[in-house]
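The other protein chains are all here in position, but one chain of the complex has been omitted.
So that you can tell them apart, the chains are marked A, B and C in the order they are listed, and the count of residues begins at 1 in each.
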């Protein structure tokens, strides 16, 4: 067995194990419910990530392939039209069968088959690349497991905690400073030979005007000033679509702020907590991020500005809830909150998706979405990089999405 | 301990136990999901029926009453505005907490407290009447547990069975005959001193024209003739609101008929089965029942006609799926399918609901609903009677609702 | 030419002329707009009533019939599936062509052809009956012209008046008294040889318990007491479906009450007017009528009770806005506001609709609607009778619908 194949098997086992670990604090009931069409049941995540390996790797490569369960091909297909029919997204929460235990058995069976396949083809670079893609895919779902379960639990008037441990302390916050950049012709997109998704390529040139980025994320305290100054009552601060959501009552504070009248609290994966003014504001939409920036006389960065600035930033890792910025310089680029940019999600010049169904991974979503950069406290270790392009519709709030100002 | 109090305690234990028994074939996941706003999770049924005893009996009577869990007052309130706030009906499926185990503990605790209360007040007739109401209420939810879980499982492409045992055989069907009634002044409504809901009173006179009822329910085979004759394509057969549902694709066959192209099957609590032409058609809307009757040159009975005819009918009990009519005379009045009537659900002359929140039990639903009479294969033993008034909107289909013709 | 044929021609000319007269105060723009799917443009009413004569009378009887315009068969078909395709109801307001002038020409051409046909077949009783039906149909649309234009103008912030003349004065109101009836076996339904719609037949017996009716309609003043006593804030007064509409803000006062803060006004066909407390409350839903009755410890009458009581009532005629009751005894049965009953709209025992498309006139609407009895200030002279059954969904408010109490 070669070293790289060994490394891959080890990574495979590790990533797969971590997914199960994330589901451990949850009951089978918690894992089955779906709180909104955007979110999926945890059990569905466990199965879909397995389906990905089975469908895109085992099926075309395993000699005499037989599906673990023929029905799963449809049940756990997310959005790949090239694979065929899909169970309707909004009805994932009705799949009480297969049970959680059966899905866990599905995972174990596919894991065993995949490790066997890997062992049998130590020099198959295409296979290795697909396994790598599957693991990166699984890491994306690890983050979604956390954000989806947070949303589900937030819909319960009991506000149950995902984990019982207390929220780790977070110190005071550094004052906000502006970091200046000269701009000019910049190279944007993935470089080097590490893994990257297709949407990060090709690397290409962009011309940047001079700009400045805030040294850290906007805090709850700063955002509260905006709220208390009437930010949600002044249409001149808002994009038109955002104001529509304010006017109809959809937006009136960050998603998980809870106002009990006498005091403000925030729902976290550790349960309901006093709102910590030093921590970054999280779970805001692009509309709120943009309105806040306008109110401060600033703006949101473009994704090229952000990437240019992030080139040398430390790939710090998070801890289930955003922490206050404790250092000066360009801080909190990774590991706390994804950062809304002003850039719509579009193909880079010369972008070409992969052939076949797997080409649906990224390209077909390149409309009506906005790019978020960085990573969050829910992003798995090793998954972040400066060229990473996350993307969501402008109104999405259930990710750990925060605000970094630019000007 | 007096005999009647002993009888009530025994009945209480028996009914409460049967509810748990109905949930036994189901996993915690099955018990948590909600397939549509009309249906509720099984766990919610388990908790709500308990809430009924706690809120309407223990709370006002138990010395030093303390709620089992203060949050449950809101979580498990169905529709009693007089009790206060309610968890939104459409979000019952998001309540992964309390867990099924916690709800079972809630049941056990309330059961113990209620039996203690009963023992302490052996001669309290009002208490006894409320417990009786609570048990009748729980029996209604026993039927809903079966119809709601059937709907949930039917939404799963795997079509899981509620019970693994095979569907009991059902013989050939008796030919349909017409039973004639003279009409005249009839007494309608509950008589005698057994239990009845408030909506069955007061007993009063109605004048009936001469009429005839079909001797048995319409069968799958007869209904299939209607389908194959183009019944769903001819607007002249349909009430206007019904045709709208046909035209937009909502109605095109009974709810649980599954058409695989080459053969027709029916989803049952025993899983997917070949469509048995001798059994009664079930899970049709009032619109379909009415269109079918019109196609046959007949009509649906009024509830007064039905009750008048049912006076001496045997209170047969069902077995989870409707069986073919095996006897002549007026058959299948009870125990197979609820029977749509042409009567809208309205108060009887002089109807007065109970005082307080419990008065919301029936009266406030007396609009935009139609009466079904009889009982179904899912109705608990001892719950049916000739004066019983079940009611649903004209488009509802997830109950075991069938068709008895009149003319 | 025989006397009866002459009488019919005269009636035809008179009714047709009155429809045009109703449209006279309106511009072509007023006649084209549609304020909601329930209402139709005035131009559409002008054309549809003409279509009725052309389609059901000229087409099968006129030698060498050729349609005035082949496209009109679809454009102006209201709901007759038996006639074929229909222009979508909600898009009637987009028919800027044919123009109002072209529709007026359509009317004149069909009028001429119909009078010629009538003259040529003086003894054709079936023809005469169809013309009579067409005229009754047109009178129904005359009332709708007034209620639909009132709704349209009410949606305009300028609150334009339909007619510029001042609202005729209306005196003080008689005190409310209760008129007692013994009940017993009553004959209900159309009797005699005057015109009646099919839904008023067959005449049949019903058994009535003793009852009492209020001597007059509920006034604005009385209804205002309900509003100010918090009637719209107390769920115990409401049917469940009605409370849903209160809770979501749909119902909070009669449809055309305008609250400027300092004073209450009411939109009328004479424009915005001070709310006259002596006049009957109008434009309420069945839900509001029922909640008001419950609040007063009363109820709504059944349609049989109403008809039994109305037998000898004067067929008074109205004047575009309800007037205060100025006489004692059973007053305001006709000519002010339609009166909601507790009876759902259902076929009388033995009801049979006419054959062919014209049988769709009434029967197919006999579900999910409630009967209103009497007539309103917008009902044409000669159109009302005691057996008349008007019907609308429980939430409809744009007709002149008011409240008569029973107990």
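The rule is simple: a contact is a pair of C-beta atoms (placed from the backbone, for glycine too) under 8 Å apart; a residue touches a chain by one contact, two chains touch by 3 or more.
As the structure is a computational prediction, the values presented were derived from the model and not from experiment.
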Among the chains included here, which ones are touched by the excluded chain in the whole complex?
A, C
Please identify which residue in A:4, A:17, A:120 or A:209 touches the non-displayed chain.
A:209
Where chain A meets the chain that is not shown, the residues are 79, 81-82, 185, 204-207, 209, 235-236, 238-243, 286-287, 290, 299, 342-344, 346-347, 349-350, 359-360, 364-368, 394
In the full complex, which residues of chain C touch the absent chain?
27-33, 35, 43, 71, 74-75, 87, 91, 93-100, 152-153, 155-158, 160
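Going forward, only the chains that are shown with their structure count from here on.
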Argmin over chains of |mean CA - global mean CA| returns B
Distance from chain B to chain A - Cα centre to Cα centre, in angstrom
45
Express in whole angstrom the distance between the two chain centres, defined as the mean CA positions of chain B and chain C.
38
I'd like the Å distance between the centres of chain A and chain C, where a centre is the mean of that chain's Cα atoms.
59
Touching two or more other chains, which residues of chain A qualify?
none
